[in-house]
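Shown below is the structure under consideration.
Of the protein chains in this complex, one is absent; all others appear in place.
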Amino acid sequence: MNPGPLSCLILLPLLGAVAQFLPLRRGASRGIAILVSLLCLGLASWCLFIGMDPAVGGMQFVERTPWLPEFGIAWLLGADGLSLILLLLSSLIFFLAYLASWKEKRTPRAYFGLLLLVQVGVHGVFLSGDLFLFFVFWELVLLPMFFLIGGWGGEGRRSAAWKFLLFTLSGSVLFLIALVILGAKAGTFDIAALRELVPGWGGDPGWLGISLPSWIFGLLFLSFAVKLPVFPIHTWLPAAHVEAPTPVSVVLAGVLLKLGAYGMLRVAFPLSPGAFQAAAGCLAALGAFNVIYGAWAAFAQKDFKRMVAYSSIGHMGFFLIGFSALSFSGMAGAGLQLFVHGLSAGMLFLVVGAIQARAGHRHLDRLGGLGAAMPRLHALGLVAIFTSLGLPALAGFPAEALVLFGSWDAFPVAVALSLLGILLTGWFLVGAHRKAFTGPLPRGIGKVVDLGARETLVLAIPAGLCILLGLWPALLLDRMAATLELLRGGFPPLVP
Amino acid sequence: MSALDSLLWLMPEAILALGACVVLAWDLVFKKARPWESGAVGLTCLAGASFFLFQRLGWGEADVLGMVRVDFHGTLFQLAVALSAAAALILEMADRHPPGREGRTETVFLLMAGVLGAFFLLGTWNLMMLYLGFEGLGLAVYALVAVRKWEKDSAEAGVKALVYGALSSGLMLYGISLLYGLGGSLDLREIGLETARVLASGHVVEVAVPFLLLLAGFGFKLAFLPFHFWAPDVYQGSSTPVLSFLAVASKVAGAAAFLRVLAGWLAAGLDGGLGEVLAPTIWILAAIAAATMLLGSLAALKQKNLHRLLGWSSVAQGGFFLIGVALLGRYGFEAASAYLLVYGLTMIGIVAAAFFLSRKSGGLQLRTLRGLGRTHPWVGVSLVILLASLVGLPPTAGFFAKWLLLVRAWEGGLGWLVMVAGLSTILTLVYALRLARPLFLESETDRPSGSNLWPVQALVVGAAAGVVALFHFTPVLDLARKSVESLRFF
Amino acid sequence: MMESLPMAAWVLAIPALPAAAWLLLVLGGRRAAPAAPWLATSAAALSALAAWVVFLERPWEGIPGGIWEGPWSWGFFLSSGGDGIAGLRATLSLDAISGALLPMVGTVAFLVHLFSVRYMRTDPRPGPYFAGLALFTASMAGMLLVENLLFFFVFWELMGFCSWLLIGHDSLNPSSPRPEAARAARKAFLTTRVGDLALLLGMVVLWKGFGTLSFTELAAAGGSAGSPPWLLAGGGLLLLGAMGKSAQFPLHVWLPDAMEGPTPVSAMIHAATMVAAGVILLVRSAAFLPDEILLAASVVGALTAFFAGTVALVSADLKKVLAWSTISQLGFMTAAVGVGGPGAALFHLHTHGFFKAGLFLAAGSVILACHHRQDLGGLGGLRRRMPMTWVATLVCAAALSGLPWLSGFHSKEAILSLALDGAALGGLPALTACLLFVAAALTPVYMFRMVFLTFHGEARSTEAREASEDSWLVRLPLAVLTVLAVVSARFWLFPVEEAPASEHWAGVLGTTLALGGVILAGLLFLLPVLSPAAFARFFGPLTGLARERWKFDALYAATFPPLFRLGGRAVDGIDSRLVDGLAHGIGRMAEAGGSAFRKLHRGRIQTYALLTLAGLLLLSVTLLLQGEAG
Partner (left out) sequence: MSLVAYLVVAALLMVAGLAMVASRRSLIHVLIGLELVLNASALNFVAFDRYSGGGQEGQLAALFVIVVAAAEAALGLAIVLHAYSSKGSIRPDDFRSLGDS
């Protein structure tokens, strides 16, 4: 087999992870991780901006090696606009996470090895053209993440790790059941082939009175909804995000949530568009509910990190609204939202991490005055906060605007309600800014040092991207457009 | 077939029988024999037997001396039993005995006798032969459990294994006698034909009662509900090497034999279009499978003793195997066989890792394992991989095996069983991680430094590498397919 | 296209230079701080220069449609193709409205920059301050230079961000941070954001209805649309957006609090940028807004003009008086659009920009001189010590009051005459006119009250006694703005609507009211003829109501934050108790099941045997029953 760029994107972090078994000197672990992620970042950028043909919607750079032909399982990799954009995001986020873990002292080999394994899984999910392979990579994320949260987390890491594991695994089991059904019925796992095949099973009596495509959609959707996450199966998120160490929170929010969204876009919807359309109204309502619920829950938080964690739930609600409208604009907005939320949530976690590292805690009522003491953190934090609350000229706005415009036809009420969520998001984020950055420094906090060069770099890269994308969202949307059109597959936008 | 030919066909059995005698005699002959010597003899015999078994895999099929059947299925699982017994033997040799009791002769002999029993259990269509093999294996196991007189729980474990085992084998024997009455022969194939006739005439009870009695026997070996009661207690009370033999060799032998019996007995009926009549059988097996998976995993959740946890886990895994059995068809058996092979490999590794860890920590409580994964990363990481395989997480062979079973179950219309299996997978991961988590996420400083135990480490790492390598599932699937095909009745 | 390139460069320079200054300051960080004042100021100066060049060239004239478009067009969401909202393209475009307003914006912004150089000399964070000002300037210019509602909204929001940043500037002062500034900034941001989100939704509705967001196309399509419900909804939302930005009742609460920002920032917000955006939006959409919405605008505007005037009458703070006067004047503009005079509204915006900037900078000068003393009770007698400031305040206040020959007279007269014209219809338009005239009468009273209390009489504090004029950086902007307050009506080029019926009446009536107001203020506060206290008693509880801003702030403070906090606590409680509890409950159920099952395994071998036999019996019964059933 001649590994193409996509295989390299998976093998590189895998090699990095295996290399952690070597007797390394202190510091070599992070060196390997950073090197690997830089290579991945370069490769992903090359694929996205130079290698791929943006006019083609389908899979490119395809690699196919048979694996278990009897069940139609193959090592099938491919990438299109959507997956490459998410790949760019994830390789960037991992790079930032490794940089942010520069000072990790507790068994760095294990730490970086596990993170690299997570990266393998994430890249694999984004690049799999075979559903079986998709699941394999999907599951690969589970255990390393459990150990990362449980091993390097904060006070409540134990229960947070369990919660993460149980929720995610329950989702995986549903996915597994869908795979079982497909294995029994389809004879192939090529997602493109399944897309032709599965909708044709509508006539099948199915099981318990529900048709097979609906079963598959329901199982897959639920399994992805856990990761997204969607109310009421979101409670793992605040726990995990809060307890995880900062770089891991960044990865969780920046990349892992995107796996669920990507699964919905790439698998759940194409395999059973009929069931999706039937459920679209509920999904949009769920999305709007998530937006408000997440924002409102965040509103009540005193712990800065917890607040950021809940805000993720709200942001992912926008994805759901835009996606279920099935209009080009809505889906483009949903896709962009994924990228943007990766940046903004990642940045917010980094900001909270920087605050915690200096103040020793992150309780908003006991913070203050950091803006004057740390102008760099303040400036970069502003970008994060205002991207997150959807200020135009930053990347959050084009995404949310596309969602709102694209979904109005189908779900006017959901769109109108979600505005309340935007208002609340603005409220609590500006309020958090006020509490943390303005006013006098509380007495408990001694001398604070502004961000060093490395920390600045970690925040400045996503901040720059937020501004760039806010002014020029076409940079990514151009790459995604053909893929989204193909995904929609000629489905007319939903109109009630 | 001449006697010489027969001997050639039965070379592995012969080697084992002879080897067992040699082991018994060794200490008598060589007065100053070292403790490890008998083990070495045993290992050599097992290696020789395995070699011939491996050869025999390619030899095709034969009925030897009218009683012994050589075919791919039997040979394959005999090989599996031999190898897993070898693993148990390695653990036994690595184990530390109290002064004055260094000799391993009894254990080695009993292991070999058990393997010999398993060979006959696996290689016959004759019910009496089957029963003899069953009892041979069983008696060896009872003795093995009780043989460490210096360990305080050995007597209780022995009593429980004996009473419970003898009870269920007695029930099975009663079932065999009824089958003899039904078919007028002890040859399963003939009984099968007669059974098909009986079933076709609508008499269900004549088949149902012996079926249930046979179920009791195999239920004991496989420890599925409601015949599982002995397993946690006996696992808890036995030494880790014996646990390895119980959980792998004995269990794999029983399971494979169960497949053979069901295939031989019921296939004729199934081929004759009696699926309708057998539907309740399928239903009952599926119900047992579901209950076993679910309750076994539930009971494993809060265990604190490593052996007992493994016992319950082994119970639950038996339930998964039963999914394939319950389908009563070629594809189901195929999946069950594949699962069995993967389970065997996984469990060898897990028990070896447990042995290693308990030796290092000097205890069998989960909490004594704290931090061992950090000091022994190879074993720790391997154990996590093996546990992932046990749970059925990719990228391990366990995932494929489980997935295949569930696919077959869905095809067989047992959708609800798929759901139950999914649920119990979640529980499985929970108890698996309760085992793995303290290895890495907690730390303990004071520990006696033990010997390096490298063969055990190699066993663990090798098994882990195996389950990862077999994620390329084709070889396992091929073996399983060939073995089920060799049962001829589908 | 080629020959318009130099013009395009001039046009582009207006927003691009301040934007570039912002970028340099942001990237430069602390190293750029010493250069920040002059960098931003020179960028603002060049931007203003470009604005004047463009103003004099008038490139939009002679082009069909009256819109000059830059040679670049820029696909925002998709660089090419795309249908629906994703296909939107941005262009640099200039029409009479933007052309008319740009010089005012540029000039005022430049003067504010200049003033800030002195005003913020001791501020420890000049970098962020001037970066904010530059971005503010750039956003305002950018907002005027796009003709698509969506991009308009982008700059609109950026201004909201800048005002938040600058109002809260003092809260980040490392040595003496003022938490009130942060609170005021948050209040400003959130209150305007309510309007902004309404505008966003309105945009979505209009997009659905018209299929376009270009102002020109909207105007063209709007004429024949009538007033279907969606247009009413969209228009109403749009009006709400404008009300938030332009601080119209009931979304006005943020503007007085915004006085927490440094005084030049107030000048910026009140004169040239932020609050102007709402009026500009209304003017630009007047062509397609249905009559009902316009009527609503006129009523809201008139009500605001009156109500803010009453509050200004009793404000005890120099800057607060100015803030309330701004709200009142913005009410005039909003009402002007409502009564069919978008041109008049713009005209007033234009003149108001100059004299309100002058007033604020003069107030800044006073505050600077009096070491941040700004309560009217502590000032007084500054006329002699600060003659320059006094003249500027006097002229600008006169202009604001609408005294003849000054710029404010012309623009206010245009609005009043239009209102009077409409009043003939009776009903709400008549009410509008009444309120506007009352508000016009209140204007001179509160303005000259402020002038007299600040500059005349005795100095009432040490700071006031020791005050003196500051450097040229303060005096130059004041001088320029004073001149402009007089003459700015002369260089207004956008057509102002004629109200033939009542043109003269309105002028006469307005002048009379203004003069009367000045005299009343003089009698009350300059000459001890009438007692202000007696006056206050005469109006009884109304005075108290006005002092408490008609209780709206209290009402909002008592409703929205507690309501939202309650909601937050409720959701949080549901999340941690119910939703999470459900998950935990499932876990506990599993554990309970496990332990119940484990209870069967207590170690008695004979119990095991019995249980096994019972199980076997159960199995046989089931199997036989199943068999029978089958």
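Going in written order, the chains are labelled A, B and C, and every chain counts its residues from 1.
What we mean here is this: a contact is a pair of C-beta atoms (placed from the backbone, for glycine too) under 8 Å apart; a residue touches a chain by one contact, two chains touch by 3 or more.
Fair warning: this is a prediction, and the values are worked out from it, not measured in the lab.
The chain we do not see here touches B, C in the full complex. Listed residues B:Ala157, B:Ile282, B:Leu405 or B:Val484: the one in touch with the omitted chain is B:Ala157. For the chain left out of this panel, the touching residue among B:Ala166, B:Ala279 or B:Met419 is B:Ala166. For the chain left out of this panel, the touching residue among B:Tyr142, B:Phe245, B:Trp410 or B:Tyr431 is B:Tyr142. Contact between subunit B and the unshown chain involves residues 128, 131-132, 135, 139, 142-143, 146, 149, 152-160, 162-163, 166-167, 170-171, 173-174, 176-178, 180-181, 184-186, 232-234, 236-237, 299, 308.
Contact between subunit C and the absent chain runs through residues 598-599, 601-606, 609-610, 613.
To be clear about the criterion, only the chains that are shown with their structure count from here on.
Interchain contacts join each chain to each other chain, per the touch definition above.
The interface with the greater count of contacting C-beta pairs, when A-C is set against B-C, is A-C.
Seen from the C-alpha centroid of subunit C, the farthest chain centroid is that of B. Taking the mean of all protein Cα atoms as the centre, the chain whose own Cα mean lies nearest is A.
Centroid to centroid, with C-alpha atoms defining each point, subunit A and subunit B lie 43 Å apart. Contact with two or more other chains is made by residues 166 of subunit A. In subunit B, no position touches at least two other chains. Contact residues of subunit C toward subunit B in the complex are 590-591, 593-595, 597-598, 600-601, 603, 605, 608-609, 611-612, 614-616, 618-620, 622-624, 626-630.
Those residues of subunit C lying in contact with subunit A across their complex are 26, 29-30, 75-86, 124-125, 127-128, 150, 153-158, 161, 164-165, 168, 171-174, 177, 179, 181-183, 185-186, 189-190, 193-194, 197, 200-201, 204-205, 207-208, 564-565, 567-569, 571-572, 575, 579-580, 582-583, 587.
Of all the residues in subunit B, the ones that touch subunit C in their complex are 159-160, 163-164, 167-168, 171, 204-205, 208-209, 211-212, 215-216, 225-227, 229-230, 232-233, 276-277, 279-281, 283-284, 287-288, 295, 298-302, 427.
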